[in-house]
Each structure stands twice: as C-alpha cells, then as structure tokens.
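So, subunit A:
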Amino acid sequence: MQPILASLATAAALAFAAACGRAPVEGARTPAAGNAARIVSLSPALTRTVCMLGGQGAVVGRTPWCEAPDAVIVGTLEDRNLEAIAALHPTLILRQSSTEDPALETVAATSGASVHTWHFDRVEDVRAGLAPLAKLLAAGGIPGAEAAARDLLERHQRAIAAPVRTTLPVLFLFSVDPPMAFGAGTYVDDLWRTMGGANAISKAGYPTLTAEDVIRLAPAAVVVIGRGALPSWIGSASPVQVQVDAPDLLEPSARMLVDGPASLHRVDESIASARSGG
Partner candidate 1 sequence: MSALRFQSPIIARGAFMFAPGEVAPSAGRVTVLIGPNGGGKTTALRAAAGMLAPEQGAILLDGAPVHTMPAAQRAARMALVAQRPEVGAPFSVRDVVALGRVLRPASPERIAHALARSGLTQLADRPFHALSGGQQQRVAVARAFAQHEPGGVLLLDEAFAAVDPPEAAALVREIRAEAAAGATVLAATHDLSVASALADDVWCIAGGRSTAFGAARELLTRAALPSLLGVAVAEAHGSRGTIAVADYGGILPEAPR
Partner candidate 2 sequence: MMQRRPMIGLALMAVASCIAVAARLLVVRTLDGSLVVGWPGPTLGQFRVDAVLVACSAGAALGASGAILQTLLRNPLASPFVLGVTSGAGAGVAFASLAASIAGMAAPTGAALGAPALAGALLALGCVLLLSRRHGALDPITLILGGVIVGAIASAGSTVAEALLPPERRGLLTGWLFGRIPEVPDMGSLAACAAAALGLTGLGAAWGNRLDGAALSDDEARSIGIALGPMRTAMFIGCGVATAATVALCGPIAFVGLLAPHCARALVGARNRILVPAAAVAGAGLLTAADALRQWIDIGGGRLPLGAVTAVFGGVAFLVLLRRTAAGWMA
C-alpha cells in the first residue's frame, strides 16, 4: 500500500513540475526562433530612436503616441497592459523612467525578455544611451545598428559645432497657457548653450510661469515650440517672438540630437532677421 501511494505522489509531483515548466519553455522558444529581436517600447522617444537605428521592423509593441504603425498598442509607461505585453513574447522591453517596474520585470522573466530603463533628460543622457541601445539591437539581429549609432553621433557633433548668432538670453516655451519653459539642465537648454546661446531661465527643470514672470524676464526673444496661436501678450514680453513647429525639440530622442540643432539654427536665423529688421 505505502509504496503505491508514494509512487502515485511522485508521479503527481512530476506531472505538476512538468506542467509548471511548460509555459516558460514555450515562451522562450518563440523568440529564440531566428534570434530576432521583438521590441516592446513604452516610450515614444525610445521608439523613434530604435527606428533611427534601423530597428523599425522589430518593434512589436508601443504606446499610442509612438510612430510605429505596425506595432500593437500595449498601453503607456504607467498604464501598461502586462498580459498584452506577455502575449507579444518580446525579447526587449524598453522604457523611460526614473523608477523600476517589478511587475514588468516578472512578465519579462516569464517570456525570457530583458527590461531596459533609461532616463533621458539632458543631451548627454541621450548620447550615452545610443551605444548600449544599438548593442542590444545588434544582438537582436539588427546588424547595422551600431554603425547607425556612430553615424548619428557624428551627425550630432557636426550639427552642434556651428555656433548660433544670438548670444542674448532667449526664453524657450513649450506651452503658452500657462507658460511653461525649458529651464536649466533640460535638453533644449543643453543644445542651445552648447551652440553658444543663453537661456533666459536659470531655474532647473520645466517651470510653470505666469505672464508676469515672462515679462519680468525680458528675454531677447521668446521662442514658442509647437503649433497653435500665440497669445498677444507675448508681444509685451519681448520685441522678438519666434514660433517653430519642431517636433524634434519636443522629445529627447536621437532625432533631437540630429535635427534639434537644425531647428535651433532656424530659430536663430529668425531671431537674427527679426532683430536686424526691427
């Protein structure tokens, strides 16, 4: 009697262990086929950077705001759909945050994926992030990624090498009602100051201002990044107002590194011509 029970128990335990083992084994097998990267990106800036590194075909999951139409929407950084992400069997999960996401790590572990978190705030953050990201993509079957990253960095260096003509303090707003500015230590501040310009805001971060603050600052020029009508009061803050529709300046991605300086040069041209014209 006893040995039979024992063997039954052993058999049950083995069956249970086998059942438990199935899911991860199968999950790991799918991406392993062909060794191709399957990327879930929870950051529009990272999605854009991946695409610029040649990885657009590998993006399988994205946020509603990422420009990767073939990929499935799996939510946003804070509100990600863990089941949808697991169902995509990703190999790489990319996110931008200053905190970790343990639940996402667990999901990633079951499908054999790795989670990579960057925090892009300054230009240096994006520059330093390019090489590791390219290395991940190269390991995932995108051989040109590392060369593309080197190329992007070279283009960036060339783009910021040319100095701007405007040296007086300029205020960069990304919202006008209420006014919200690129302060010290933001990527626009970094680009502009590397190119020889001065930022009217010495406060760090992205401060919310009042119209009165803007006028007290009396910047040499007010630059509004984005579309939409400019309110009339901007005129009393500075004789020079420039509006530039530059999406490359609205997210800290590789596109900001390469095209951002060009957009800022256009801003500089407009300021210079307005100042000489006025």
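A few points about this structure:
Definition applied: a residue touches a chain if its C-beta (ideal position, glycine included) is under 8 Å from a C-beta of that chain, and two chains touch if they have at least 3 such contacts; residues count from 1.
Selection rule, in plain terms: all candidates are chains of the complex that A comes from, given by their letters.
For clarity, every value in this text was computed on a predicted model and none was experimentally measured.
This complex pairs subunit A in touch with one listed candidate out of 1 or 2: 2.
Those residues of subunit A whose C-beta lies close enough to touch candidate 2 in the complex are 65, 174-175, 177-178, 180, 201, 203, 205-213, 215-217, 226-229, 231-233, 236, 247, 250.
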